[in-house]
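Note that one protein chain is taken out, while the other chains of the complex remain in position.
To keep things simple, chains are lettered A and B as they appear, and every chain counts its residues starting from 1.
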Amino acid sequence: MPILEVKNLTVRYGNLTIVDNVSFSLEQGRWLMIIGPNGAGKSTIAKAITQGVDYTGQVLWEGMDIKQMKPTEIAKRIGVLTQSHLMGYSFTVEEVVRLGRYSYAPGIFSPRDDQDIEQVEAALEKTGLAKLRNQSILTLSGGELQRTFLAQIFAQDPLLLLLDEPTNHLDLLYQKQVLGLIRDWIRTTGRTVVSVVHDLSLAKAYGTDALLINKGKLVTVGAIEEVLTRENLHAVYDMDVNDWMCSLLGQWQG
Amino acid sequence: MARSQESFRLRDFLFFGIATVAVFALCVCVGSVSIPLKDTARAIWNSIWGLPVPEGISNPIILSVRLPRVICVALVGASLSICGGAMQGLLKNPLADGSTLGVSSGASLGAVIAIAFNITIPSFPFAGTMVMAIIFAFISLLLILSLAYRLDYSLSTNTIILIGVIYSMFVSATMSLVITFAYDKLRHITFWTMGSLQGSSYQNALVLLGALIIFGGVILSRARELNAFAIGEDNARHIGVNVKGVKLTILITVSALIGVCVSIGGVIAFVGLVTPHMVRMIVGPNHKRLLPASVFAGAIFLMLADLLARILFNPLELPIGVVTSFIGSFVFVIIFYRSRQVS
Partner (left out) sequence: MKFIRLLATVCVLALLLTFVAACDKKAAPETTTAAPSTEDAPAETTADIPETTAEATTEATGEADATDSAEGPITVTDMLDREITLTEPATRVVALTASDCEIIWALGAGDLLVGRGEYCDYPAEVLDIPSVQSGAETNIEQIIALEPQIIFMNKMAQSEETVAQLEEAGVKVVICDAANIEEVYTSIALIGSVMDKNDEANAVIEGMKADFAEVAELATGDGTETVYFEVSPLEYGLWTAGNGTFMNEIANLIGLKNCFEDVEGWGEISEEQVLERNPDYIVTISMYFGEGPTPVEEILSRKGWGDVTAVKNEAILNLQNNELSRPGPRLADGAKLLYEFVYVTMARK
């Protein structure tokens, strides 16, 4: 059974149809790249999966309708990493990471067990933030901030990670760090990732599956090499993407 | 490995508790009429243990006038302060408060309508204004927030201020309209726009205490959720917070607390803005510490403001709202200036 299944997903804002009748499913351990031009509805699909927008159709987790689940139950299964902006208050890194454990003990009286503490420590270690644990998030660099939220997700320990262009505004080194951390995480734990990406070369480098979308409509979905064909990309981007990518990369040889 | 403790520690409790008790003692001992410390202590001691109280005017002044008033002031300060702290977390904006958003004015409008049109609840003489104040506080919050979200989803500082100004104007216009219809009650009505804790009774204190324990308790129990909101509403949803549910809970409890405070003490502006801001500088933004500390600090702040109101122009009294507004406006500008520097 697929871990995630989206059936006839449609999202409307007023008269505008952002996502139009999209269906796909995803097996465990895969990394799905959602690809498409600006305004194609990529982020909206991600938002619908985490119940961030109203939609019609169904989002099923192992056959269960996510709409019927409690927020904490969803959070144990799906974690989200988006672009992070500057925060209003000076919480410490550790406070932010600890909130990742919220779904396991949401009540004020629910005890924090050793596993909670271990998970937080492991997440801080894995992301290299142990030394910064008491630093205010307002003083962090963009990469450190993004790693803090990644650590929060590691603490949250979801079965599926949803990335909504989290590395877009980051310096290259941080992009590499964050994506590397995620790939290691998938490989060691067998988790699943859904990524909204802009950058086709990144998509090809990290993804196993791809979903191509244009103007809210699904173009094609499947294994990444089957989706990112010359014909498909040409239909969506109206240019020969392969040629261009090759010519760009050719510059770097030698 | 040293792990920082998130919640309010015993040490913090002692620190804030002792400060509150000290200020409380000061406010009971100092007043418009000066009464020797010894007499004050004896009056309170004897009445606690049921001993006969000595003759003289100092006893009624201490026991019937000053003590209930200081208690009410402390409770109102604590309640308004925890409300301010909760709203600033929920909306991720350090300038959000019952008075800046216009919720307090909304509550006073409810009380005014109850007085003007004789809306009462049989056998509970005071409850009519209180219930109306609570309902109007809640309606105001809903109106303000839905308007604000429509204008600017991220609820920036500018939007908050703008909405607060607009809504306050709207309320004052409506109030003038109500007064035109109920001219004979003008004097009753003017009270709600002022804020006075003169003549507070032990019954008032009991009502305030009950409200603070119930609603304040609910707010405190949502400290972690408020932390998540203070980091970002999207982040809160992603980690599994029931965003709509928590928001509704906080809005209802905050409205109820503000409604109770307004129906007893009138509109006292800026308390919920000043104290959480100061407390945040001491204990940090984590609501597990911020909220309990705000309760104490709010009590301290309002007791001191009331003390100033009582003794500054003795034998005249200043309305307490004048003192808090005076301090609050300065703090407001400082916070606003800082928040603009950051962004």
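Criterion: a contact is a pair of C-beta atoms (placed from the backbone, for glycine too) under 8 Å apart; a residue touches a chain by one contact, two chains touch by 3 or more.
Small disclaimer: the values here were computed from a predicted structure and weren't measured.
Peer 1: So one chain is hidden, and I want to know which residue out of B:94, B:232 or B:321 touches that hidden chain in the complete assembly.
Peer 2: Of the candidates B:94, B:232 or B:321, B:321 is in touch with the missing chain.
Peer 1: From the list B:18, B:33, B:173 or B:213, which touches the chain that is not on show?
Peer 2: B:33
Peer 1: Among B:22, B:213, B:248 or B:333, which residue is in touch with the absent chain?
Peer 2: In the full complex, the listed residue that touches the missing chain is B:333.
Peer 1: Touching the absent chain: which residues on chain B qualify?
Peer 2: So the residues of chain B touching the unseen chain are 31-33, 57, 60-61, 63-66, 68, 100, 125, 157-158, 161-162, 164-165, 168-169, 183-188, 190-191, 193-196, 198-199, 201, 269, 310, 314-319, 321-322, 325-326, 328-329, 332-333, 336, 340.
In the analysis below, only the chains that are shown with their structure count from here on.
Peer 1: Just give me the whole-number Å value for how far the CA centre of chain A lies from that of chain B.
Peer 2: Here the centre of chain B sits 42 Å away from the centre of chain A.
Peer 1: Hey, which residues of chain B end up touching chain A in the complex?
Peer 2: By the definition above, chain B touches chain A via 1, 3-4, 6, 92-94, 220-224, 227-228, 230-232, 234-235, 237-243, 280, 284-286, 342-343.
Peer 1: Sort out for me which residues of chain A touch chain B in the complex.
Peer 2: 50-52, 70-76, 79-80, 82, 84-92, 94-96, 98-100, 102-103, 106-108, 117, 121, 133-134, 138, 149, 152, 156
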